[in-house]
Structure formats: structure tokens, C-alpha cells
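Only one protein chain is missing from this complex, and each of the others stays in its spot.
Naming follows writing order (A and B), and every chain is counted from residue 1.
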Amino acid sequence: MASITMKDLVKAYGDTEVLHHIEGDINDGEFIVIVGPSGCGKSTLLRMVAGLETVTSGEISIGDKVVNKLEPADRDIAMVFQNYALYPHMSVRENMAYGLKIRKIAKAEIDRRVREAADILEIGQYLDRKPRQLSGGQRQRVAMGRAIVRNPQVFLFDEPLSNLDAKLRVQMRLEIRKLQQRLGVTSIYVTHDQVEAMTLGDRLMVLNGGYVEQFGTPIELYDRPATLFVAGFIGSPSMNFLPAEAKDGTLTLGNGATVSGGGHSTGAVTLGIRPEHLMHDENGPIGISVQMFEQLGANTLLHGVLEGTDTEIVASMPGHVSTGEGSVMRFSAEASVLHVFDAASGKRIEE
Amino acid sequence: MLKRVHFPTSLLPYLLVAPQVIITLVFFVWPASQAVYQSFLIEDAFGISTEFVWFENFAYLASDEQYLGSFGRTIFFSVCVAVLSMSAALVLAGFADRIVRGATTYRTLLIWPYAVAPVLAGALWVFMFNPTLGIFPYILEFVGIDWNHYLNGSHAMMLVIFAAAWKQIAYNFLFYLAAMQSIPRSLIEAAAIDGAGPVRRFWDHIFPLVSPTTFFLLVINAVYAFFDTFGIIHAVTQGGPANATTILVYKVYNDGFVGLDLGGSAAQSVILMILVIAMTVVQFRYVERKVEY
Partner (left out) sequence: MIENRPILNMISHAVLILGVVIVALPIWITFVAATHDPVRMTQAPIPMLPGGYFWENFTQTLFGGGLSGTESAPVWRMLLNSMMMALMISFGKIAISLLSAFAIVYFKFPFRMGFFWLIFITLMLPVEVRILPTFQVIADLGMLNSYWGLSIPLIASATATFMFRQVFLTIPDEMLESARIDGAGPLRFFWDILIPLSRTNIAALFVILFIYGWNQYLWPLLITTETDMTTIVMSIKQMLEAAEQSPQWNIIMMTALLAMIPPVFVVVAMQRLFVQGLTETDK
């Protein structure tokens, strides 16, 4: 087990810098999810920790050892790949044992560890099969088994669930979480799926365009997103953004309606309200011209525009609502769930 | 071209490429450059002195009737071999593609001439056409043809063309059959529903769709006829009678090893190299085009 420290980490290909001065401390035993849209540099960051990409500048330490120059094999890590990367010509058993064999671990010990990992993952009956004879979920387990037998200080997961179908993904997500809690190994998990990120991580690092937008617990990210990007990325359906003018603790929306909030700031801001925080209220300040309803069963998503403007807005209403298309419905929101961002910088404005 | 991730640089990659690079340098690059160098030299009859003569050897070749004749003959030979073996292969592949059962059996029976060495192919055909014993001269006599490829240049040319084309049918057949079998069935079915009969379908759909293969095979067959048929010529006619079957490769060998005209033979080698390079470029252009399909 070990903590991981990233200090002023930079990755550049030629003159193009793709990761900018990443800072982050990961505690021993913690499950960290790196999340962001494709191309944000999250896989590159993970691969730098693994030693598969070189470090341009800065420092990565695992435990209290700087690992910048160490070969992947010498960093005491294990990695689960998106496409599993199982050796197709080796049986499940050989796949799991390969790393141990190279490390010249005694045969009996290898057998014991493979058996143990196979029991944990319930793949004992497939040990002599080749990867191509297994289903996607089973291959996923073998890939994890290969990581477990090594008994490493750190697990690295590179979008390990994205090749599975939706139902299996949910199931495997829970299993990964349970496994990590049971083994207590420090883990870094990369995904573009914010639901996966929210449910798995002790803490989330949100990356965008090579910058860390925010690094915190899922609830922190949901309750107090530091930037517009995080606000829009975390939560589903995603947050509504309404342009507004702030003055003396009052926000004036595009159609002249006012909401209290904004603290001491003055000038152009963006008001963020999550769909689930908009409450149907006949006297509410926010009017929505309803365009259509999306029935989800437990709740209903109302799609429309802010009355008198063309700013799109979504509200989540409990139960079934199906009438009112074309009309205007009114909503309010509590001051505590309003998020105000500087329109220019996109940074959160604290009250 | 290169993997995203690679092993750290060390001495190892140099050691790994060393065997191939050394062999290439010693047995390919050095001899080829020697050939180019020698093509600028003239050696006197006793091999005592050599003189650097720039392009004189090439100029001589350009005006040498024998060489020009050999050039024309090589082209004629190549075209005949390519057309004969490719059309035979196309017809056979067309029918083999049609039948449901037994296509693999026919393939097995048709492909093995590929494994027969050119010189052996030559030997088999020269035996079949042996003027006194051969089965074909015997038959031809009934229609009034007095076959003798030892004396008749056209007969000799026909014989080497037959032998060369025969050997190449297998190769062309395999590529045509593979190309035809990769045409989506639904496309041919659509044509059938549009009312096209089997012959029409072949000419309107199958033949155009395998045209990339046709082009590819044309280049391959040309290279084959230019360079790989040495054994056939050497076994069947030795370039004769009266140079009637002396193709370029045979002439390089003959002038160099038998006639000991080093400069002239080297100049011919250089011309052949240029031809191979041109054909290789054409072939690679084809590969690029193929990617776009």
C-alpha cells in the first residue's frame, strides 16, 4: 500500500503541452477517479503514473520513492486495460501467472496466489480456458485477477468497463468497488463516465484540456462545483446555465426576472441551477415555455426555454407530468442550491 | 508505422537489425553499386586494362539491334504470358466461384503448378513437344504442322510462352478466386433480381469489381515474365534458335557469364534495375490505391 504524489507534472509532445502542472496527493488506500471528456489527458496522466509515458517535467512518487525514471515493472503497480490486453495465446492461469513467473516466484506460491485471486473473482472454473473462449465480463475478471495476483501497491484502471454492455457495467462497477474496499489497495481509475466516477471514487479529479478543474469528493463536486465545466460535467441531467446580471445580491435574468443571490459581485455572471432543484411553484420567478416532456417513469424531464428568451432549460419533476406543452410553467429554487459563476473566467463566485 | 509505446533506446535494436542490414549491404547494395560502376567501364579483350567510358556502354546498347530486338521480344513474351495465364485463370475462377460444392477441390487440383520450379516446367514442356517423341508434335503432324522448336523461332517462342503461362495460372487463379469470393453475395443477388443472367453478371459486376486484382496481377505477371522465367528459357531453348527467345534476363547472363562482356552486361543489369524499380513503384501505388477502396 502506498500514497501517490504528483508534483507540478507536465507532459508535452514536442512543443504541444497536453498536461499542465498537475498537482495531487493521493492517500494510502484511497480510490481516486480521474474523469473528463475524451482528449482531456486523463489516460496520459494514468499512463505516466504507470510508467508507460515519460514525464516531461515534475515528479511522481509512489510511497516515498520518486518513480519518474523507473520501468513500469519496477513501480509495483498493476494495470487493467480497456480492452483487457490478455495474452490470447495463454490460458487464464498462464495470463495471471505470467508476471509472477518473470519475477521468478516459486511455482507453489504462484499457484496459491492464482487460486486465491480466482476464488475472489469466481473464475476458478475457467483457469484452463483461453481468453477467446470467455465472455466480455469474464475477460474483465481475468484482467482484474492478473492485477490482484501481483499484490501491488497501486491499481491502475484505464476505462476498464467501457467495452461492456450497460447492465454488466453497473454490476462490475459494484464489484470493483467492493474488491478495492476489501483489498484496501490505493487505486486510480480513469473514466469519461461521470456516473461511474461519482459512484466509484473516494475523490474525483476532474480534468479538462490538460488542467485539473477540481479535485474533491463526489459530494463536494456536486454541491460546490469550482468551475462551469465541473458544474456541467457532474450530475445528470446536466446543470442549466442562465446568463444573468449581478448587482447588490440580486441576479437579473435575460428576460428581466430576478432571483436573489450573487453575493457582493457585480456584472455579468452565469447562474447554474440543477434540473432537480427547480421546484414547480405558481409564484416562482422562473418561467419556462414548455416544449416537450420526457417520461422516465419515476420522474419527468421538462424541456423548454426560459420564458421570452431562447436559453434552453431542463427541469426534473417528480412523478408523471404530461400536459402543458406550449404553455408557460413557473418554477423557483432555494438560494442554497444556486451556483453563480463569473461569466468571463467560469470560476465559482463564493457568497 | 511505429507503436505508440516502445522499449527504451539501447544497443539492442541495432543488434536486431544488424543481420539483415549486413546481408543487404554486402549482397545487395555493394553488388548493385558495382554493377552501376562497371556499366561505365570497358575492359579490353584480355582483361588487362579497363577504361572509364561514361555512358558508352549504354549508347552502344541503344544502337545494338540485338539488344533492342531482345527488348521487344521480352515485352511480347511478357504480354503473351500475362494475357494467356490471366485469362485462363479468370475463366476458371469465374466458374469455380459459381459452383457450390467442390470449389476447394478444384482449387487443390489447380494450384500446385505454382510449386513447380520454372526450369522443371520448361523440362516438362520440352518433353511434351520433343520433335521426335513428344505427344504434341505427334498430334500436330495430323493437321500438317511440322513442329520443331529447335529450328523454328516462332515454335520456340510459343513453347516458352506455354510453359511460363502454365506455371502462372495457379497464382492468378488463387488471387482471382479470392477476389471474387470477397464480393458481397447480396450485390450479385441484387443484380440477379434486376434480371441479369450469369454471363451478364460476370461482365457487368464481377469483372469490374475484380479490376484492382487484374491490375495487381498484371504487374506481378510482368515481373514474373521479366525475371523469373530464366529457368524456362535456359532449359527449353537457351535463347535460341538464332536468339529468337533471348529475353533480357537471359541476355544479361549470357553476355556476362558466357560472353564475358562485363561492361555491357553491367549496363544491361542497370537497365533491368531501373525496370524493377519502376514496376515496384507501380505496384506500391496500387497498394495505396487499394487502401482507398
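The criterion applied here is as follows: a contact is a pair of C-beta atoms (placed from the backbone, for glycine too) under 8 Å apart; a residue touches a chain by one contact, two chains touch by 3 or more.
Please read these numbers as outputs of a predicted model, since none were measured by experiment.
Enquirer: Decide which residue listed in B:Ile75, B:Met158, B:Leu174 or B:Leu209 touches the omitted chain of the complex.
Expert: Spelled out, the listed residue whose C-beta touches the missing chain is B:Leu174.
Enquirer: Please identify, in ascending order, the residues of chain B that touch the omitted chain?
Expert: 1-7, 9, 12-14, 16-17, 19-21, 23-32, 34-35, 38, 88, 91-92, 95-96, 98-100, 102, 106-121, 123-128, 132-135, 138, 166, 169-171, 174-175, 178, 188-189, 192, 198, 201, 216, 220, 227, 230-231, 234-235, 249, 252-253, 256-257, 262, 265-266, 269, 272-273, 276-277, 280, 287, 290
Enquirer: List the chain A residues touching the unshown chain?
Expert: Residues of chain A in contact with the hidden chain: 47, 50-52, 71-74, 77-79, 81-85, 87-89, 98-99, 102-103, 146.
Operating definition for what follows: only the chains that are shown with their structure count from here on.
Enquirer: Return the distance between the CA-based centres of chain A and chain B, expressed in whole Å.
Expert: Chain A and chain B have C-alpha centres separated by 60 Å.
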